[in-house]
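A single protein chain has been removed from this complex, and every other one stays in its place.
What follows is chain A.
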Amino acid sequence: MPAPIRLRELIRTIRTARTQAEEREMIQKECAAIRSSFREEDNTYRCRNVAKLLYMHMLGYPAHFGQLECLKLIASQKFTDKRIGYLGAMLLLDERQDVHLLMTNCIKNDLNHSTQYVQGLALCTLGCMGSSEMCRDLAGEVEKLLKTSNSYLRKKAALCAVHVIRKVPELMEMFLPATKNLLNEKNHGVLHTSVVLLTEMCERSPDMLAHFRKVRQLSSSQLVPQLVRILKNLIMSGYSPEHDVSGISDPFLQVRILRLLRILGRNDDDSSEAMNDILAQVATNTETSKNVGNAILYETVLTIMDIKSESGLRVLAINILGRFLLNNDKNIRYVALTSLLKTVQTDHNAVQRHRSTIVDCLKDLDVSIKRRAMELSFALVNGNNVRGMMKELLYFLDSCEPEFKADCASGIFLAAEKYAPSKRWHIDTIMRVLTTAGSYVRDDAVPNLIQLITNSVEMHAYTVQRLYKAILGDYSQQPLVQVASWCIGEYGDLLVSGQCEEEEPIQVTEDEVLDILESVLISNMSASVTRGYALTAIMKLSTRFTCTVNRIKKVVSIYGSSIDVELQQRAVEYNALFKKYDHMRPALLERMPVMEKITTNGPTEIVQTNGETEPAVLETKPPPSGLQPASQANDLLDLLGGSDITPVIPTAPTSKPASAGGELLDLLGDLNLTGSPVSAPAPQIAQPPFLLDGLSSQPLFNDIAAGIPSITAYNKNGLKIDFTFERSNTNPSVTVITIQASNSTELDMTDFVFQAAVPKTFQLQLLSPSSSVIPAFNSGTITQVIKVLNPQKQQLRMRIKLTYNHKGSAMQDLAEVNNFPPQSWQ
């Protein structure tokens, strides 16, 4: 068989191929030749063939049949063979291959070879891709070589040790003794690799770290001073052509030393103090005209910020970063922004000084720089600069890439919430975000925004007006439309009455409002969730608008046959409201009260299912009486672990009392709520069928259970509290108590708060009162609903606490109610 073609020949030939197919053909032909040559066990040309194979492998063709050949080459005596063999091993024989372990013996032999270059090959291969088993087997050899005086081998052994430690961390101890003298070397290669080894050890093991910080070695020099000395020599020494890079002596070593110093100085006062001087020296003396110098400065800054440095040094570091920011080189700016981001928490004021430069970086073309500048900007917003920063950030939101918009929008909301100088500004900012990046706003932002709006009571008219104007032109951005629909639903009356104070009120008729809501309903662009919002809003307007109630009725009845299950259910129930329960409609669709902001989590967080209600548990803030049906539905779904059936609109989190466990059961069991007209909780709607099968077909409201006598629970100082009872048909453990508080004195009682506690076996839920003022002379009452769950059918007892203001002084009283009629709990 003719001698296989040479490597270069092959490369030349393949490069002449004009198409992929031609190339593939050539390669296949050559592979076949190589394969038969391998089969013949030809020692002479094995090396050449493997080299060719490696070339083809780089082009992307399979080369696994050459693995064993590599092994043979490694075992060969000829250096040429070994060189190619080890190269092939590194390319083809990673630890996933079965034959990987077969290398171990060869490597072991070669580690002890007489020629240092062979030893070098073995160390290199082991250090690049040795598997854990191999490392375990050969660690001893490596350790031996670490102690040799041959610097060529020593440096390779050090990096090999690093690899061993990475693969088998338990072996770290083994290399400890050898590290004693490593830094005494003059050879830069050894110094560099030793520092890498020490760094690896310190990073991985806190024990090692402590050891290196403190230990006094035989030559009585600690590690930190030693490193400082070496670094000093590097800086002070004259020009050394061998290690010089643009006038700086061995920057690689300098940077590695700085990094090791960082790890040693972190959280350690003594070490940090020992390095303060040298850090200052490096920071001030290093040339910054070339990338090299900046690389060293960068590492220095990182080190200064991470250790316990003195404040002067820190300021110096931040100023260096500030200078970096002004540098024309993008890489340097990038690096500066990254570091500033890390330090902004700890050195906030210093970073603030560079705020304007950072904001300028928002306009940079590079994506990574923009992202860092954005994050940094958010971190720098505070009460003083919020207006200016927000302007910049809003402008950024306008023009940035889509991948940023969601984060930017969320960031703006957060910052606005924390630092808004005025409510109007806050609302304006929100509006701006919604209109600019409306479709990128995160879903959880919508309930937060709604809550925010509810809380700015005086801005309602302004808000609804602006929102109305915003969606008039364009109702495709879902979050915007959702918020707008909700607001129009709530405050539509303000809109048509033209009450806006903050800006020029617009003339809107009820029909126009309904027009826009209907368009949202009809539009193809509207998501199901958005439609839900719109429908509910229309419904709410039935109590706020006067002339268009019929139109609303019509709309609602149309959607009673909508394909969308969610819409259909809502429409059907709203219809029912119109027909059967019209007397309840105004109460149900009353204005939402100001909502408590608890945590940023949704209702799932708030519900605790523990049933403990010791007498000590007093209800302080009753939950808002979920007047919007959707919120109840959502709570239920969330309470039950969230179903993914209908996308129920997450409205603002309602504040639940601690004994919310009862609520869970209440909601489940007591769907068919009776209610006194004022504060009845809304009917449950839009339930996923599996949870409530059978219940959804039942009438929404129960017939009021008749016949339980009411009692006077408390009567003192002119304050009388009566309890009336109702029992649920579906869940006999639930008793609904309606309290009526009346005032027979000549002066009103204000800030009235009713609190109740029940024994352990009961659960209690307090709904919101009708008001907090009891007018004098029995001219009016406060009504409040309490739901009690009594699964064990024990005798109902209750302790109540009353607080109110009367005749200018604060009154408080505790009482126990024991006269519950048996029918109320049996």
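FYI, contacts are C-beta pairs under 8 Å (C-beta built on N, C-alpha and C of every residue); 3 or more make two chains touch, one makes a residue touch a chain; residues count from 1.
Convention: contacts and distances are computed from a predicted model.
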{"item": "Omitted chain (choose from \"Origin recognition complex subunit 1\", \"AP complex subunit sigma\", \"Dihydropyrimidinase like 3\" or \"ACOX2 oxidase\") - UniProt protein name", "value": "\"AP complex subunit sigma\""}
{"item": "Touching residue (missing chain; options A:Leu145, A:Leu313 or A:Val335)", "value": "A:Val335"}
{"item": "Candidate in contact with the missing chain, chosen from A:Leu111, A:Ala295 or A:Ala571", "value": "A:Ala295"}
{"item": "Selected residue (touches chain absent from view) among A:Ile34, A:Met134 or A:Val162", "value": "A:Val162"}
{"item": "Omitted-chain contact residue, chosen from A:Ile5, A:Met26, A:Ala75 or A:Met811", "value": "A:Ala75"}
{"item": "Option from A:Cys31, A:Cys70, A:Met103 or A:Met129 whose C-beta touches the chain left out", "value": "A:Met129"}
{"item": "Footprint left on chain A by the chain that the document does not show", "value": "7-8, 11-12, 15, 43-44, 51, 54-55, 58-60, 75-81, 83-84, 87, 90, 94-96, 115, 117, 120, 123-124, 127-129, 152, 155-156, 159-160, 162-163, 166, 188-189, 192-193, 196, 242-243, 245, 250-253, 255, 259, 291-292, 294-295, 298-299, 302, 330-335, 365-369"}
